[in-house]
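Note that one protein chain of the assembly has been removed; the remaining protein chains are unaltered in position.
Read from first to last, the chains carry the letters A, B and C; within each, the first residue is number 1.
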Amino acid sequence: MPHVTMTGIAARRLTGGLTEFDVEADTVRRLITELDRRYPGLGQQIDESMAIAIDGEIFQDAYLEKLRPESEVVLIPKIGGG
Amino acid sequence: MSKHHVTTTINGEPAEYLCEAQQTMLDVLRDELGLTGSKEGCSSGDCGACTIICDGNIVCSCLMLGVEAEGRDITTIEGIARGDELHPVQQKFLEHAALQCGFCTPGLIVAAKALLDTTLNPTEEEARYWLAGNLCRCTGYDKILRAVMDAASVMRAEAGR
Amino acid sequence: MPRVNYAAPSSVDEAVKALAGASGLAKVLAGGTDLLVQLRSGRIKPDLIVDTKRIPGMIGIRDEGNFFVIGAATPGVMLSSHAGLEHAWPGIVEGADLIGSTQIQGRASLAGNLCNASPAADSVPAVIAARTIVVIAGANGRREAPAEAICTGPGRTSLATGEFIVEFKIPKPKAHQCDAYLRFIPRTEMDIAVVGCGTNVTLDANGVCTDARVVLGAVAPTTVIVEDAAKALIGHKLDDATLAALDKAAQAACKPITDKRGTIEYRTKVAGVLARRTAAIAFERAAAR
Partner (left out) sequence: MSYLDKAALKVVGTRPIRPDGVDKVIGRASFGADMTMPGMLWGKVKRSPHAHARITKIDTSKAEKLNGVLAVVTAADFPNIPNEEAFVGEGPMNFRDLSRNCMARDKALYDGHAVAAVAATSSAIAEEAVDLIEVEYEVLPHVIDVEEAMADGAPLLHDDMFTQGIEPKPEKPSNVAKRITFTKGDIAKGFAEAELVIERKYSTQPVHQAYIEPHACVVSYGSDGQCTVFSSSQGQFMVRAYCAKLLGIDMANIRAIPAEIGGGFGGKTLVYLEPVALALSKKCGRPVKLVMSREEVFRGTGPAAGGVIEVKIGAKKSGRIVAAELVLKYQAGAFAGSPVGPGCMCAFAMYDLDNVHITGYDVVSNRPKVAAYRAPGAPNSSYGVESCVDELARELGIDPLALREMNAARDGTKTPYGPTLVNVGYIPTLEAAKNHEHYKTKLGPNQGRGVASGFWFNIGGESSASVHVNEDGTVAVVEGNPDIGGSRASMAMMAAEVLGIPYEKVRPVVGDTASIGFTFLTGGSRVTFATGMAVTQAAEKVVEQLKSRAAAIWDISPEAVEWKDGKAFPAGSNAGSFEPLSLADIAVKSGRTGGPITAEVSINAQGAGPGFATHICDVEVDRETGHVKILRYTAVQDVGRAIHPSYVEGQMQGGVTQGIGWALNEEYIYDKNGRLDNPGFLDYRVPVASDLPMIETVMVEVPNPRHPFGARGVGEVPIVPPMAAVANAIADAIGTRMRDLPMSPPKIRAALDEQEPPRLAAE
């Protein structure tokens, strides 16, 4: 089951301070859906302001991306640039 | 107050225009004559993007009045190439990738061309000081200097032939 | 924006008449590198601009026996390409050459630099150090004044309404006399001097200073002729003790302000540094002739 870590603190108020979760999901979309089910509002927070690092590679707005059972998933602030 | 009638030479061609006394040469080139190759980056003589050649000397066209051009000989970026043949400075800017955004480029090319009109043997340091009035924020000047020095060597070879 | 009128007279008399007849503010346009910036920013709103560049003699350098006579609107580029002037007064040429970029050099003039009346003007210290005479035209005819008499404060001059500078008379150097100008700026180009220093020295055959003028820029409301600095040099060779005395005299003459270009403390220290460095260059040059 993918292990999810949330860094930064923007969304912690929605999770009651929890930052690590095990989530049964094989795509990013399903991961977000499940997190939002557990912590209502977190899905929107992820959509609007977070990127998802899967096994070290950063994905932004990537519902279709596949997750493996042993994937390391990290929710980080979205990144822009100059 | 009536406008001033000015008769002058721009890029080797006779030019006539009407302008108000407070209009700068840059205003006249861009807004009255449609020569928008000279750029306005600061309007205070600090960036060099509006550089033109007036009677053989480079000047900031933002610091010259349009009326002052009466009877002068003006060259702008639009007059640097010889017909469809690029000036060596222009060609070397392309070959050395000496431009990124290209906004400072017209002023730099006019200034560099004037340098090589003065000497075909500038040292890198001389070229750097000559071009110090032309700000470029993209390139760090490295490739610009390489282009100018390379153009000088091409022109030396041409002159020696 | 109220409209401006423009005149390009072809003689000094015409220019005087135009300036005298102006209703409101009339400004003289030589190189225009300060005037146009002020015009553009709205800091000045002249009613008339009088372009003096079409008056014969206003542009050019003449060798007249004991003097170099430089037309008031002569652009910097002509000064630095005049071999005789550069040989005689390298410091004056260095100062003029430091006014702005190559583009500015194509326009900026000694008269403009002097009459803009900035204490930081680069050409002024060496011009004053050489005891230059300025020729002024006005409704009452011509008069002469020492260069140091022109600027009376930031942006203010002693020129009467309708007067303008026609030419600069720079005395030729005596034996073993030479000058130097240095300024300090944060970059290597394109800045206004944080401090400027023009030093003009005359030596005897043994390298002992017999006459000197040390002029500082940007350390007071006007350029400063530092009498004590000259005293520190006269009668001495340029040894460490003389340099230390010079440094001290230069610092003591400073009454700078703190602004975006430098602090009081920093300007004062650098004035001492530049006094020493220009003296070293001027001594070396003077000794070599």
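Criterion: a residue touches a chain if its C-beta (ideal position, glycine included) is under 8 Å from a C-beta of that chain, and two chains touch if they have at least 3 such contacts.
Small disclaimer: the values here were computed from a predicted structure and weren't measured.
Of the residues in chain A, those that touch the hidden partner chain are 5, 7-10, 12-13, 17, 48-49, 53, 55-62, 65, 72, 74-82. Within chain C, the residues in touch with the undisplayed chain are 1, 41, 184, 186-192, 194, 240, 243-244, 247-248, 251-252, 260-263, 265-266, 269-270, 272-273, 276. In the full complex, chain B touches the hidden chain at residues 20, 22, 30, 35-44, 46-47, 49, 76-78, 80-81, 86, 90, 93-97, 99-106, 109, 125, 127-129, 131-146.
Note that only the chains that are shown with their structure count from here on.
In terms of their C-alpha centroids, the spacing between chain B and chain C amounts to 29 Å. Taking each chain's centre as the average of its CA atoms, chain A and chain C sit 68 Å apart. For chain B, residues touching at least two other chains: there are none.
If you check the complex, the residues on chain B that touch chain C are 1, 4, 20-22, 24, 43-46, 48, 51, 54, 57-60, 62-65, 67-68, 70, 111, 114-115, 129-134. Residues of chain C touching chain B in their complex: 1, 3-6, 8, 29, 32-33, 36-37, 39-41, 49, 51, 53, 75, 77, 100-107, 188-190.
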